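Take a look at the structure set out below.
Apart from one protein chain that is not included, each protein chain of the complex appears where it belongs.
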C-alpha cells in the first residue's frame, strides 16, 4: 500500500507517491481543428501538441497520444465543449502519480529505461510515455528539479521499490 | 567403403597419427539430373537423403547446399530433443523421431551424443500443474513416457533451482520426460551426411538454388549457381528461408521468418543435470558436455532473416532463468547465436506435397526443428519416394490452414508474433 | 623459485590469497602481475588434457590463466587473472584440477592424446543412448572449468539507458584523441575503457607527449563521461551498444549493493579505438608456463615492474618484439637470443644476439617456468637455456565490434591481418587497428601434435590437419569439429593462427579460406548483469489489486494469475483450501458471498460509433441493447476461434462498458486498439482501457439483492440490468451479472474508493450469514453452472459452436472471426465439444483423458473438475470429440501421471439451475 507523502530521501533525490486525484482521458474522434478552437476558447489555452503540456490553476492537459490527452483537474468546462467530437473517461483510480524530485531525477529515470531524459529530450513542460523496467509509464517534467511519473496502480508499489533500491547508485 | 568408426580404429590411429581416416563425405560435381533433389543441406535435408537411400533404395539423390552443410538451424539451436507435446499429431510425430534418436549413433555409425538425461517442464501454480498433467496424460495414453515430479523430486535432480515458496514464480512441480535430452547438433548433420554419402547420395556444397525449371505446372529441376540440374521430384527443405525459396516457385506460405537467439555460458563443472523448461516462463536451459549452460527463450517476435538478435530479448530470458536458478548469476555469457526460424501460422510444421506438381515442402518448423530431424527426414523421404504423405505427416499439410484443421499447440492463433 | 622478479619500487601492501596461501600485491596489480611477482608461473590446467598452463598475456585475450575469484554467492569462476585487479582480502583459486594444481590426476588424459584427436568422440562410445549417458558423465566431470556458486548472489546488477553523440571505445592514444576532439567540438561524448586506467598501449610504451590522465580530465571538464573497467561487449542494430561496467572487481563487496552496471547506449556515432592483439607462435609445447606474448612481457616489465624471466628468448616475425628486448635489458634480464624469422630486422639493443631465419621449434621446462628453448636457425637446430620465451607472431586488429556492427574486413598482406573496412552503421575505426606492423607469414617449425593453437581447448596444428583430412574444410566446419575458438577467450589468440593453417592446406590466401563471424559479446558478460533487476522477479513485477491490503488482513491463500495475485480462499479455523472453498461456495448458494473481481479486463467505449465498434469486436449482437441493459458476449480471433468472453453493458446512449477475462486483458487491450485505430480509424468513438480504474466486487447469492438494496437504498437492477448508484457514499456501477449461477451483481467503483465499498458490503454480507469467497469457490460455482472460462474450456482451439455458444452468434455476420468460421474443419461434427461429466465413482482428475477403454487414444480431456456444492458427488467439464451428441454415454477419465481414474457419464454442462430460475427475484 502506498501512503501519500511516503517519501524517501537519498542524496536529495526523493520519490513521493502523491494522493489520488481525478484524472481523465480526453479522446477526440472527429473535427479536431474545430474542437481545438472551442477548447481553446473555453479553457483559455490551446490543446498542447504531442508530448507537451498546457494548463492553468484548475486544469492541466498532458498530450501523450495523437488523439488522447491526459487531463488532470476539474473537467466540467471541458466536458461542455466536446459535443459529439470527443469524450472524457475517468481513469484516475487506475494511476498512481509519483513525484520524483531532486538533482538525480533524470538519472534515476534512466534506470531500467529506454528513454533519453536529458533536458534536450525532455525539457520542462514536456511529457513522454515510455517503459521503465517493463512497466509502461508516463513522464511529465514539471520543473528543472522534479518530474511527475504516472504509473499503473497495480505496478506502483513494486516500481517504487525498484526506484528506492536504485537510489544509492545515483552518481556512482 | 569407408573406415568404420570404432574405439579400435581410434586406437589404431593413435599409432599412425590418425592418418587412415578418409573425408566424411565426398565433394562431387553435380550431375545433369537426379531422381530426387533436396534443396538444403541442413539436418532435415541430409536425413531425408539418407532415408531415401536407406529405406526406399533411391540413391540417385542430390542435396544442394548454398553454403556449407549444417550451417543453418541444425548448427544454431539449443540441441534439445523431446516429444512431450500436448496435441496427439505432434507427440506421435516427435515420438517416432525420439525412438529413432535412441538408436541414431549406431544407425549412422557416428556418435551424435544423444544424451537422454530427461527434460522437465516446471509448473509454477496449480493451473500449470493441471496443464502439465493434461499433457502428460495425453502422452501416456499414447504410449509416451511422462512423469509428474514433486518439488522434492525436482530438488534431487536439480538442487540449484530455487524451490522456496517465496520465489517470484514458486515451483510446484514438473513434468519430466526421461527419454528426452540433448544431442550434439553438428554431429547430427555430419553423421547423416557421412551415412548418406556412403549410400551414394551427392552432397553438393556452395550450390545455391536460384530458380526452378518448369514444364507446365510441373517442376522438373532447379537453376543453381552451378548450373541447371534436373530432377524427378524436388523437395524444399530450407527452414528459416522457406518463404524465400518457395517464393522462387511463386508460392506464398503461411510462414514468417523470425530470429531465435540462444547463448552459452563459460564452462563450469556439472550443475544442471537435465533440460529445464517452464510452463509459464519462456526459457530453457541445459548444460553441454563442455560445461557451458546452453539457454534460449522467446524469439524476436517480428520478421527478420538477419541471424542477428536484439539484446533485450536475451536479457529477458536470462532474467527468467536466473530467477529460477540463482546460481547462474555469476556465470558469464560466452557466446550468442541466432537462427532464422520458419514461424508457421499454427506453430506446427508443413511436410507434404505443394500445389505445384513435382515440388514438395518441408517447412514451418518454428523453433522446434532440431528434435524433429530424424522423423522429418523419415516422413519427408516417404513423401518424396511415394508422392504421398506418411501417416505421421499427413496432418501437417499445407491445405490445413485454408480448411481450418490447424494444429495449434500454443493455441494462440495465426500470428506467430502473438505466440 | 627462479624466473620472475620484481623491480624494487612501490610497496606490496595488498594481501590476497591464491589456493589458500597469502601473498602481497601492489596497488594496480592485476592478479596475473601479482602472481608473477610472487614467482607463480603455474596457474591453471587446460580443458581437455589438463596440461599445466601459466600466464600468456597481459589482457582480456588470456586463454590460460583462469581462476575463481571471490567466495560464496559472489564467486566468479573462470576469471582471467589478467583481467582482475587485486584488492585487499581477495580470494583466488585455481580450477579444473584435482586434488591440486601441481598434481592433477586428470592430466593422465594427456597420455591418451594420440587417440583423442579432433572429433574423436564422434567415432566411439556406440551402443544404446543410455550407455552414452554413462560415458558422458565422466566426460562432463572432467570438462567444465571452475565451479558455479551454489549460494544466491547477494548483489544487485543495474541496467541503465545511455545516450551520447559520440561513443569512443578504447582509451589508448587514438581513443583519447578522438574523444577529446569530439568533446571540444561540443558533442556529448562517452569514452569507455576495459582497463582500470586510461592509456592503452601507452601503459606499455609510454609517450612523454601524451598524458592520458590529463586528457581524461579535459574530456570530463567538457561534459564528457569516461567509464573505466567498462567493456563495450555488444554492437547491435541502429548504433545501439551494450556496455558492461564493473563497479567493483569480481568477488568484491560493492558499497552501494550493485556489483556491475549494464548500459544500453544509443550513440550518434561510434569510434572504435580497440587496438591490436598479438598473435602467438605455434611450436611444440608452446602452451607451457613460461611462454608469453612479447607485448605482455613488456607490459609486465614496464607497467607493473614485474620481470617474468631472468634468461629470456624472444621469437618474432616483426619489429615490435625488439622493443621487448630493450625493456628486458633495461630491467636487468638477460636476453639470451632474439629469434627473428625474417632475413633481416632492426638493430637490437646492445648485448642481444639476433638470429635471423630463426624459428622456435620446441620448449621444455618445469611447472612454473621453462628450462630450454630449441630453435631452428637457418635449417639447423640450436638450444638455449632460458626460463622464458617471449613470442610475437604478428598482430590481429581488434575488429569484433566493427564486425558485430556489420562491418567489412580488408586483408593486409604485409601484416597478414584483417583490417576493419567499411561499416554500414555510423561507425569508424581509428588507431593501431588500422595499421598493424608488418609481419610476414612464417611456417611453423615444431611438431604439429604439440603445437597448440587454441590453448584452452587443447587444439593443435595436428587437429586442424586432421579435420582437413576428414573433409571438415569450411572454416565453420573446422571450428565446430575441432572446437577451435570456442573457449572462454573466443579464439582471440587462436583464430588467425588456425586460419593461416587452413589457407595453407587449401593452397589459397587467408581471405579466400574464409572467416568466422564475430557475434556479441566481445568478452564474456556476467549473467546476473544481463538479468539486471529481473534476476529477482524474472522481469515481471507483481501486480497488486487495489484491495490487496484489505484481503491480506484476512490472511487468504493467494493465487498467482499472470502477474496478479488474487485471494484463492479465506480459510478459517484451520481449514484446508478445499474445505474453505466448499464452505465459501455453500455460503454463496445459501446466503451470499462477496469476491474481488478487480482484475477483469474493462473497456469504456463511447461515441456515436461505439456500437459499431463493439459489433466488430464481439461475435454476438450488441447494437440492440437498451440503455441500462447488458449481455454475455464473446470475441473471436480472425481465424474464428473464441479468443475471450465477458459482458457488454450500455451505460448511456453512447457509452458502453465491455468486460473481458483477466488473463486476456492485455491481449484484448491491444486488439481493441488495433480494431479501433488501425482497422477502423474512421469510427467516431473512444476506447479507454479502464481495467485498473475500477475495483470490482462480485456479490452473489440468494440474499445478494437484499443486501445491495439496503446498501444503496435503491432496488437493484434485474438480471443483466445496469444501474448507477451510491454505496458507502461513493458512486458505483451496479451490473447484475452472474458467474456463480446465483442472483448476483458486480459492483465497479473507482479503485481508490474500493476499500470503503468492500468493507460496507462485507459487513452487510456477514450480517446476513455470508462471507468473502475466493477463486477456488468461484471455480466450484461456475463449473456447476457450466460457465466456460478463458484458459480452460476457451482454450484457443474452440469455436463458439464447440462451446455451445453458436446460437448467440450475430446472424448478420460482419464481426471479426466470421470469415474464419466458414472453414469446413470448424464445423466438423467430430470436433471437441463442451460437455458435462458426472462421476459414477470417485473424484474426476482434472486434466485427465477421456477414453472408452484402456489402451485407447484419448477422445477428449477434462478441463475442470469439481464437486456438487450442496448435493456432493464429482462433476466436471470436458471437451469431447463429437460431445454434443454423446450425452448419456459412459466413459473413463484416466490420469496415468497421477494414477487416477474415474468412470463418468457424459451430460449437459449445465448441472445447476439450467433454466436460470435463480436469476429471477
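A few points about this structure:
By letter and in written order, the chains are A, B and C; residue numbering begins at 1 in each of them.
As a convention for this text, a residue touches a chain if its C-beta (ideal position, glycine included) is under 8 Å from a C-beta of that chain, and two chains touch if they have at least 3 such contacts.
Rule of thumb we're sticking to: contacts and distances are computed from a predicted model.
This figure omits one chain of the complex; the name its UniProt record holds, of "Sarcosine oxidase subunit delta", "NADH-quinone oxidoreductase subunit L", "ABC transporter permease" or "Monovalent cation/proton antiporter subunit MnhG/PhaG", is "Sarcosine oxidase subunit delta". Touch, as defined at the top, links the missing chain to these shown chains in the whole complex: A, B, C. In the complete assembly, the contact with the undisplayed chain comes from C:673, out of C:71, C:590 or C:673.
Checked against the full complex, the candidates B:33, B:312, B:397 or B:410 give a single residue touching the omitted chain, namely B:312. The chain that is not drawn here is touched, among residues B:152, B:165 or B:252, by B:252. Residues 28-30, 32-33, 36, 47, 49-51, 64-68, 114-115, 128-131, 136 are the ones on chain A that touch the missing chain. Contacts to the hidden chain, counted on chain C, fall at residues 161, 236-240, 264, 266, 406, 424, 616, 638-639, 670, 673-674, 677-679, 681-682, 814-816, 818-820, 822-823. Take chain B: the residues that touch the chain left off the picture are 241, 243-244, 247, 252-257, 301-306, 308, 310-312, 345, 401-402, 414-415, 417.
The rule is simple: only the chains that are shown with their structure count from here on.
Note on chain placement: the centre of chain B and the centre of chain C lie 21 Å apart, centres being C-alpha means. With centres defined as mean CA coordinates, chain C is found 32 Å away from chain A. Centroids of chain A and chain B (each the mean of its C-alpha atoms) stand 48 Å apart.
Annotation for chain C: residues 159, 264, 532, 534, 537, 539-540, 542 touch two or more other chains.
Of all the residues in chain B, the ones that touch chain C in their complex are 5-7, 9-11, 13-15, 17-19, 21-25, 27, 67-68, 70-71, 75, 88, 101-103, 105-106, 109-117, 124-127, 130-131, 133-134, 136-138, 140-142, 146-148, 160, 162, 168-169, 175, 181, 184, 186-187, 190-191, 205, 265-271, 281, 287, 289-291, 308, 310-312, 314-316, 318-324, 326-338, 400, 402-406, 408, 410-414, 418.
Across the interface of their complex, chain C is touched by residues 1, 20, 25, 27, 29-30, 68, 84, 86-87, 89-95, 110-116, 118, 121, 133-135, 152-159, 162, 165-166, 168-169, 172 of chain A. Of all the residues in chain C, the ones that touch chain B in their complex are 47, 70, 73-78, 112, 114-115, 117, 120-130, 132-133, 136, 139-141, 143-153, 159, 234, 236-237, 240, 242, 262, 264, 449, 462, 466, 469-472, 474, 476-477, 480-481, 483, 486, 488, 490, 519-521, 524-528, 530-532, 534-540, 542, 559-561, 637-641, 643, 667, 791, 795-797, 820, 823-826, 828, 845-849, 851, 856-858, 861-862, 894-898.
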